[in-house]
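Below, a portion of the complex is reproduced, with chain positions unchanged.
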Amino acid sequence: MSNADFIRGLADIGAWGVSFHDDDLMTFGAPESQRRAELDAFKKVLDETGVVCSMATTNLFWHPVFKDGAFTSNDRNVRRYAIQKTLRNIDVAAELGAPTYVLWGGREGVESAASKNPADALSRYKEALDFLCGYVNDKKYEIRFALEPKPNEPRGDTFLPTIGHAMAFINELEFPDMVGLNPEVAHETMAGLSFFQGVAQALWQGKLYHIDLNDQKIGRFDQDLRFGSEGIKDDFMLVRLLENSDYNGPKHFDARPYRNEWGNGIWDFARGCMRTYLALAAKAREFDQDPRVKEALSAASVPELAESTVGSYSTATADRLLNEQFDVAALAARGYANEALDQLVIDRILGIS
Amino acid sequence: MSNADFIRGLADIGAWGVSFHDDDLMTFGAPESQRRAELDAFKKVLDETGVVCSMATTNLFWHPVFKDGAFTSNDRNVRRYAIQKTLRNIDVAAELGAPTYVLWGGREGVESAASKNPADALSRYKEALDFLCGYVNDKKYEIRFALEPKPNEPRGDTFLPTIGHAMAFINELEFPDMVGLNPEVAHETMAGLSFFQGVAQALWQGKLYHIDLNDQKIGRFDQDLRFGSEGIKDDFMLVRLLENSDYNGPKHFDARPYRNEWGNGIWDFARGCMRTYLALAAKAREFDQDPRVKEALSAASVPELAESTVGSYSTATADRLLNEQFDVAALAARGYANEALDQLVIDRILGIS
């Protein structure tokens, strides 16, 4: 399918934005004049359809030049080429008005642990990020970077494998405020981690810059399933979290139709992603407005977790706490009524009452 | 087995230090006089044997009072009690000279995602940590805290599930320099993540304060197997990393004998942990001194990853890079000779040449 047909199709089913990586848009290795023409054609379709360019990224994983990594390839020239390719595409992103630039380090990893000193790899990763931030600052672009963590595939073990590792890494950068996250359902779920909790931590740390919605079974290859087609309960909690948060970036469906799909099936797939998201968002509102839910949250002491435990430290506060008497047996005997609360979640998902 | 017999047994097989949690040492809920006597008895055995107290921790997971969490229980009184219990044991840790205080939040999590607002949970977690740091500063204790991440078990999903999430969280604390990590082989491995890479990132970020060595198969219950009994290659890489690093904290074997073991078997187990660690350390030295390994590392361009890629950003550097011509086809065609390098790792582990 041509890019133009693809964007027109998206517009037809009601999509608001589209993302791209450089090699989707402009032929890899083509002369500048051809790349310019391809880019202009793309911009024209955006204009015609009103679809916005919500995110851009560099393809640093498909071409065999990146088989040992891009920013962390053992070959210095590959690393330099990867940064050059990214700088060039940042110019394109700026021209298209993409506010977020995603970096998925799909090839930044190893099969044999001895094949890279991980400290060197992290230092080179940081060096690349610092350079890219320097460029954006220099050019006065309004662009923020979003790292997309993934535990493995195509590499045996990827650097920055989870939301946590990526956020920890950002703290070591020269411009930590310019770099956040683009977490993806499938990637965090591959490691059996709770995507809901990971996104919640990213929000809590102010680092949710973009999000990739799809679906996945734990502990297997990257499936990129239709959003809402697999982990329905997790997806409900995620949608409720996003809808109740101040996140206002794109809800980006980075998924793929089943491989035995064809023709109209890809639009069934795209519509399904949006349909289920909207249905879950409506259910989240119903859930939060249901008086039985409020009662169940209260029985589970959920609101009490928002109360400060001890406040800021002072010697006096510590003394008071040390002298307090607790009825440990009584505290141990109370229940938390989580089964009833969780059944209300299931009831809402199933639409039964 | 009594604490005294246990420590004497450890001394006999050549252990240097021992760790404790409060309820191991002093009877839970006993009057102060009894606790004092139990503590004095413990100190006496340490003195007699020369075994040092290398780490202390609070048991915030065994007693049913903590069934919904400790620092993040929905019940504010449970949270207050958990902090009180920890403060009391920090005094004991200081008296015993333990330089590191481990916090494993085994109960800080959920089964039902709706049962805690994760942002509230993280805020309460931070509040507790800030308070504990305040106390240590106030008392002028020489103690640092080490968080021990774990993805699940006994809770369905734990907050701060991995090395990464815990390091990211530390950055939000009031005293981030007082808090680091106590990663554990089994915990990171449960999620299928590379413990080697996680520890390397912790070292790179200056956050490896303590380490728990044991073994584990991916994707199952917390096995706490004898160190070196399962992931031999990962263990080799880990030992090499630790031995070549500036980490000088304890190598803490936090493992358990097989459950069908009995009597002398537990000493077979303890000796085995140390025996395999030392054997792998010797093999790591041989590996690093082997000229064939140096050659193979060079063929894989491993040393080249230590070279700066582009240096700090400047407009001139960026311009130069943007104008550089790369022979992409040639860069894509080169191999990285990782199979030969990795076989040398296997050869060294097997002791064949």
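Going by the order they are written in, the chains are A and B; count residues from 1 in each one.
In this section, contacts are C-beta pairs under 8 Å (C-beta built on N, C-alpha and C of every residue); 3 or more make two chains touch, one makes a residue touch a chain.
In this text the structure is predicted, and so the values were computed from the model without any measurement.
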If you can see 2 copies, how many does the complete assembly in this structure contain?
4
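To be clear about the criterion, only the chains that are shown with their structure count from here on.
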Counting only Cα atoms for the centres, state how far subunit A is from subunit B in Å.
27
For a test of understanding, state which residues of subunit A touch subunit B in their complex under the given definition.
29, 63-65, 67-68, 71-81, 83-84, 87-88, 111-124, 127-128, 130-131, 133-135, 138, 151-152, 157, 159-169, 171-172, 190-194, 196-198, 200-201, 203-205, 219, 233-234, 237, 297, 300-302, 304-315, 317-318, 321-322, 324, 326, 328, 331-334, 336, 338-339, 341-342, 344-345
